[in-house]
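Only a single protein chain was left out; the remaining protein chains are all shown in position.
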Amino acid sequence: MNEKDIVLSVKNLNTSFISDRKEIKIVKNVSLDLKRATTLAIVGESGCGKSVTVHSIVKLMPKNARVKADYILYNQKRGDKITEFDLSKLEPYGKEMRALRGPDIGMVFQDPMSSLNPVYKVGDQVAEGLLEHNPKMSKEEAKEQVLAMFRELGIPDPENRINDFPYQFSGGMKQRVVIALAMICNPEIIIADEPTTALDVTIQAQIMELMKSLQTEKNKSIILITHNMGLVAEMADEVCVMYMGRIVEFGTLEHIFNNPSHPYTKALLRSVPVLGMEEGRLLETIPGITPNPAELKEGCEFADRCPDCRDECRKGTIPAFEVEPGHKVRCLNFNSFKEVD
Amino acid sequence: MTTISKAAKGKSSSLLRKNIKKFVNNKLAMVGLIFMIIILFSAIFAPLLTQYEPAKIDLKAKSVAPNSEHLFGTDKLGRDLFSRILYGGRVSILVGVVGAFSGSLIGVVLGSIAGYFGKWTDMLLIRLSEVFQTFPQMILILIMVTILGPGLSNLLIIFSITGWMTTFRMVRNEFMALRGETYVKVAEAFGMSKSSVMFKQILPNVFSPVIVATTVNIAGFILSEAGLSFLGLGVPSSTPTWGNILNAAKSIEVISNYWWMWVIPGVVISIFVLAVNFFGDGLRDVLDPKQQ
Partner (left out) sequence: MLKFIIKKLLQMIPMLLVISLLVFIGLELTGIDPLSYMVSPDMAGSAENLERLREQMGLNDPLFTRYFRWVSEMLRGDFGYSIVSGTPISQIIAVRIPATIELALLALVFSTIIGVGIGIVSAIKQNGIIDYVGRVFAVVGQSIPQFFFGIILIQIFAVSMGWFPVGQRISPGGNWSRIQHLVLPVTTLTLSMCAVLMRYARNTMLDVMNSDYIKTARSKGIPEWKVIIKHGFRNAMRPVLVIICFRLPMLIGGSVVIESVFSWPGIGTIIASSVIAGDMPVIMVTTLMVAASILVASFLVDVFTALLDPRVRLGD
């Protein structure tokens, strides 16, 4: 695997929001790599900055946000030709960035109920991106492609359904439309921000299967944001665990599940029901609440809720340590290992 | 128990301090508050600020332009305009404040009735509020003036019954939202009285938006009073009000020759209403940040 097989590489991403003339840091020094044709899961409780991280990467941020990064490199592969883009240098709504949205990066958002414009037919909404990026394409051709995509995603009766409005679809079907919308330009990367949170469990499974098959059959790279460890186990190749805007642990799926090291990751795993769990074992909750990002003190963000908290944990910034090759943990319990960045 | 309530108290007072700080930082709102206070206090303490009687006719000093003796000049009957504006402010502000507060009170009561009883009571009151809301306020006021006749007390009644709709909606919607809340249902299941749970929750919840809506109404009613008195349908012209003073501007002769008779009272009304509106906006930013 050479370095060009890393399709997206983010270095030291920092995002903050200006509120009441104060700057509140939401994402702190996040660096991550997405390998081509794999799934990277970003997990954490709500409010830990996982959504903000990906939105910062694709530059879909509200005006009061400040995004800084050393680089956000995207390696576009067209046939054998590889072109490199630094997203951090592009204008958020400029021509170059827009050209990448759709044909290179597709987004699936959390709530299918509100992600579709209520006043347009779903077929037109899916075709809109296609027509935008292929100016020569006729409406008929676009319609054919949309129909093909609907069929592929298992939307029944596509010929009639493309003329329906979003309110005529169920939640699961709507999310398929949203996925169609993200996939229609055949992007390299799909960023799915809690794609199944708003759906009920059986539909969740269908949607995730669909995404998994898209990924394996078409060699897509996926960033999956979720707080559901069950989904992570099914979908992910690599896992980032985030807490209060920092990546506290990173590793392959096996690293994270077989050798969870950060106290937060351990707690997170203990709080998920797993099949085959011993009888009588209680599900644990993580004590305490996520702190307010505006009132964070120095040191480890997890210190107040950590069972192993020591005095050193409350000082400075905690570095990351490599506990095994490719498995990094930001915790002083592992300071005997090699420090990495 | 005591420590918890103490902590809660500490928290709420720090929230109050934070809100006050936020308000003070809002320059327009502060300027509004200062102007409001200045005009209000000058009206209240009018006898200390001027020795002229507002109604005293002085035929020797008719239509005098502003000078050191008559700060704002005199009107066509020789009455001192500075004094008339101060005394007129008492009535105009009173009409606005009392009208707005009693309107809000009606709104709170009707809103509670609609929200608490629901069903057809709610339907009926909602329809009624819609009729009141879509009917142009000025027409509504005029119809009632025809029925009740002009006059200060009638004006107060009319303003109260034309200014209850916003508050009514807020209180009613708050009730409806709470009805669906699980904890209300749970409290009910435990045999607690639903009404006491709801009332305890609702009134503090709607307090802030109701105050904001009331300030907006104060401003609106002062303008309505001015408009009505300008038409000659408000407070009888023997009582000075800002609108009655401006009534002079109905004649083109006054408009072209005696600017002080209409520019000064007009500017005073505008400044006061502007101050109330800026103050209300600031209040909304602090108390009710959801709806800007």
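A and B label the chains in the order they appear, each numbered from 1.
The rule we apply is simple: a contact is a pair of C-beta atoms (placed from the backbone, for glycine too) under 8 Å apart; a residue touches a chain by one contact, two chains touch by 3 or more.
What you are looking at is a predicted structure, and each value in this text was computed from that prediction instead of being measured.
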| item | value |
| --- | --- |
| Among A:Lys11, A:Lys35, A:Arg66 or A:His133, residue touching the chain not depicted | A:His133 |
| Sole contact to the chain not displayed, among A:Ile24, A:Leu60 or A:Cys309 | A:Leu60 |
| Candidate in contact with the missing chain, chosen from A:Ile26, A:Ala182, A:Cys240 or A:Cys331 | A:Ala182 |
| Residue, one of A:Leu116, A:Leu214 or A:Val248, that touches the chain absent here | A:Leu116 |
| Identified contact with the non-displayed chain, of B:Gln51, B:Ser68, B:Ser153 or B:Ser256 | B:Ser256 |
| Hidden partner interface residues of chain A, rising order | 58, 60, 62-63, 93, 97-103, 106-107, 109, 111, 114-119, 128-129, 132-133, 165, 167-168, 178, 181-182 |
| Residues of chain B in contact with the chain not shown | 28, 134-139, 142-143, 145-147, 219, 223, 226-227, 230-233, 246, 249-250, 252, 255-256, 259, 262-263, 266, 269-270, 273-274, 276-278, 281, 292 |
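Just so it is clear, only the chains that are shown with their structure count from here on.
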| item | value |
| --- | --- |
| Chain A-chain B separation of Cα centroids, rounded to whole Å | 51 |
